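In this view, the complex is presented without one of its protein chains, the others remaining in place.
We call the chains A, B, C, D and E, going by the order they appear; numbering starts again at 1 in every chain.
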Amino acid sequence: MPMLQINLLSGYNSGLKQRMTKALTAVIAGITRAKPEAISIWIHEVESFNYSRGGQARQPGIGASDPTLLVHDYLMAMEQRELDKAQGFLGENFVMTFPGSGNLTSLSQLVEWSKGRYRFVTKTLISTNVAYEMDKVVVFVNGTLAGEWPDGTAFDGVRFIDRFEICDDRLLRQDVWNDLATVQP
Amino acid sequence: MPMLQINLLSGYNSGLKQRMTKALTAVIAGITRAKPEAISIWIHEVESFNYSRGGQARQPGIGASDPTLLVHDYLMAMEQRELDKAQGFLGENFVMTFPGSGNLTSLSQLVEWSKGRYRFVTKTLISTNVAYEMDKVVVFVNGTLAGEWPDGTAFDGVRFIDRFEICDDRLLRQDVWNDLATVQP
Amino acid sequence: MPMLQINLLSGYNSGLKQRMTKALTAVIAGITRAKPEAISIWIHEVESFNYSRGGQARQPGIGASDPTLLVHDYLMAMEQRELDKAQGFLGENFVMTFPGSGNLTSLSQLVEWSKGRYRFVTKTLISTNVAYEMDKVVVFVNGTLAGEWPDGTAFDGVRFIDRFEICDDRLLRQDVWNDLATVQP
Amino acid sequence: MPMLQINLLSGYNSGLKQRMTKALTAVIAGITRAKPEAISIWIHEVESFNYSRGGQARQPGIGASDPTLLVHDYLMAMEQRELDKAQGFLGENFVMTFPGSGNLTSLSQLVEWSKGRYRFVTKTLISTNVAYEMDKVVVFVNGTLAGEWPDGTAFDGVRFIDRFEICDDRLLRQDVWNDLATVQP
Amino acid sequence: MPMLQINLLSGYNSGLKQRMTKALTAVIAGITRAKPEAISIWIHEVESFNYSRGGQARQPGIGASDPTLLVHDYLMAMEQRELDKAQGFLGENFVMTFPGSGNLTSLSQLVEWSKGRYRFVTKTLISTNVAYEMDKVVVFVNGTLAGEWPDGTAFDGVRFIDRFEICDDRLLRQDVWNDLATVQP
Partner (left out) sequence: MPMLQINLLSGYNSGLKQRMTKALTAVIAGITRAKPEAISIWIHEVESFNYSRGGQARQPGIGASDPTLLVHDYLMAMEQRELDKAQGFLGENFVMTFPGSGNLTSLSQLVEWSKGRYRFVTKTLISTNVAYEMDKVVVFVNGTLAGEWPDGTAFDGVRFIDRFEICDDRLLRQDVWNDLATVQP
């Protein structure tokens, strides 16, 4: 039964608004335990000249990209070793950790580190979850890995989870856990 | 600048409402890239007899517990091997996976499985993140493990992440990843 | 899906507000063809000093009685020939018409007119409907009559409908139709 | 002084909205006894993509026809014995009753029944009232009948009232009362 | 933190709405001592057919001109002795007073009265303030006068203040105070 009304400056696209209403509905449902179907949201869009703060008209912001798309696109680029494309998703001071890797600060460092560990690896996703924090968006992707060991033998069904911190549409941090060490030959 | 107004039946406690406004603010900030300080939320509480759906007055729901507290309390109980207390947090059909464990369906099964792997383990938390999905709440906890191997030697600083699925204030699923396999003697 | 919010000065009782939300829901349902369960209404009650028109605080009005109760009570009083009680429901210039009676302007005139037509009559109600007009409330009651003819023989199942005009909690007009003429001996 | 705000999906026509604001105003006036001029209504129309329930955008419904027009058109068609046209206004399982007729279930049955009662009859309307119920709309029309008896003599000024139940823009039931039996030769 | 929402019929221009949000923000700031930057205003514009009072759609009013522009334009016209233009700003029964002049009721009377007092005078404005009263708008302009005495000697830096009453975009009254008498030769 909770009902939300959002006053919003005009200018955000439908996709963003749909992401927003879904995420808000999920928050309300999760916290009040109301059923999602009982939660309605109305967005009242207002032209820039019909809003003022401090007596001044204001402009809408840019809006963020879909963080799950951003992560999925990055993971796909990495899987296909399109490092330039993948680099485009990263913020300054990007840091990543893998099991046993310590902090890595560049994709080339990662590629170097992963040599000798596996020939290639592909990911099958089970869940993607988004946690909104005040200062960042955290995306979690978990599923299973398949690939080949350096000796050419195959593996699959290896559990993994990736944790990404995103700010201003750029990845700031990637932390990876997986079970490769428990199954490696 | 986005402004939310929530019509809500009276009866939810302040803690719940505070969790809700924080979570909603973070969603709005994450999606519109507005600064949290620019996002205001007003809750208009309405007595039961001042709300109707289908011409009928309605009662407020129960509200959910704080999912991060629930997870932290469960983890503490497990760390201290208070299995009865820990059991109280679990829903029916609870399932958990650990590196190499496959599906475990009871805490006693877990205790059995972990014997011979370590004498004990404690967790230092770095982050707790909550992702609200339509049908469940997913809580992620990551940090480092410390403890003793079966031979009594100590370890610490071992990366871990736990993923919990929660519905109706009960844990439905716990998935654990860590680097123990990469550091075990 | 239509959602109503009503700003209302505090002071109306719950019964009145419940009647109001039901009647408003029925209007919205009847006109938009939305299902009643999809129509929610929120009443925002505001203390007198938090409302102003023309810069002046205002007081809430008195509110009307339930018009169906008013009509039912009047009909019961008439059926039991409690004329003094029935008189209390009538406004000045009250007029009533019955089949063949022309305009009657007092209850005693009615009693006189009905003599020789039946010994007594009781009503079984099927429906009571309320139509809200800008300047009055119109209540319709239909059902069947039972009673005795002057010669003591009984009748029942005789269709009737009453139409009442109400203003300021007083009956202004009663118009009666029935099938007595088609069945009288 | 009561003030209504309606959140409504865009797409309903002006006529429907005008009928709605009038009917809502009359309800509020009738129940609170506020003067209609003191009752204001604001409709906030919202595009489909700016509304969500359960996190899903929704479409507006169809809206109902004006029930008084529907009844008036039906009555006109019947008066002019345009039975095919009149039939178009009827729902399945339509039932009608007239004084002494019992339940009639088709227009042809009615025409048959009325033969021998009058050559023709025309209606002069005094009032049309609409009562909105949760599951149907009830329209009442009262006024006077004029026409010719089977022997060619004229009558007029005969009181009548019709009661119609409407659902989904179709007449489900018509109940007629009049004073023909009290005046017939 | 105070947040205003204004329901307004569409049709007022942006300039008017901007003046309105500024003036409202200043009132809220002045009375609550909230900082203007913390005060947000949202105007919800509603088409004529989406508003009703007494069940009737209504049209927006005309809106007033900017009262400070009106006063400044009038003062400029007077300074340049464009009396016809200045006359266009005046309402019927316009009255003005100057130090020692008593009530003057026409611009020509003023010109006559000022002869022999100075050859010409120009105004340097310091502040323009607008006070909104229920039945009129009062504009205050203060600053300094410069000009020439009848003997051709110059003066400047002479304090003045003008008080204007405005209704329906016309000046109803002008009251002038200045220090010419304290400095005149």
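In the analysis below, a residue touches a chain if its C-beta (ideal position, glycine included) is under 8 Å from a C-beta of that chain, and two chains touch if they have at least 3 such contacts.
On a predicted model such as this, the values are computed, not experimentally measured, just so you know.
Of the candidate positions B:36, B:61, B:100 or B:147, contact with the hidden chain is made by B:36. For the chain missing from the display, the contacting residue among D:3, D:64 or D:166 is D:3, taking the whole complex into account. Here one chain is not drawn; of C:51, C:132 or C:160, the residue touching it is C:51. Note that of E:61, E:152 or E:185, the residue touching the chain absent from this view is E:61. For chain E, the residues in touch with the chain missing from this view are 1-9, 12, 16, 19-20, 22-34, 36, 51, 53, 58, 60-64, 67, 97, 99-100, 127, 129-138, 140, 142, 159-161, 163, 168, 175, 177-179, 181-183. Although one chain is hidden here, its contacts on chain B can still be listed: residues 5, 14, 17-18, 21-22, 25-26, 35-45. Residues 7, 44, 46-47, 49-55, 57 are the ones on chain C that touch the missing chain.
By definition in this document, only the chains that are shown with their structure count from here on.
Distance from chain E peaks, on a Cα-centroid basis, for B.
With centres defined as mean CA coordinates, chain B is found 19 Å away from chain A. The distance from the centre of chain B to the centre of chain E, with each centre set as the mean of the Cα atoms, comes to 62 Å. Contact with two or more other chains is made by residues 1, 3, 5, 7, 22, 25-26, 36, 40, 42, 44, 51, 53 of chain A.
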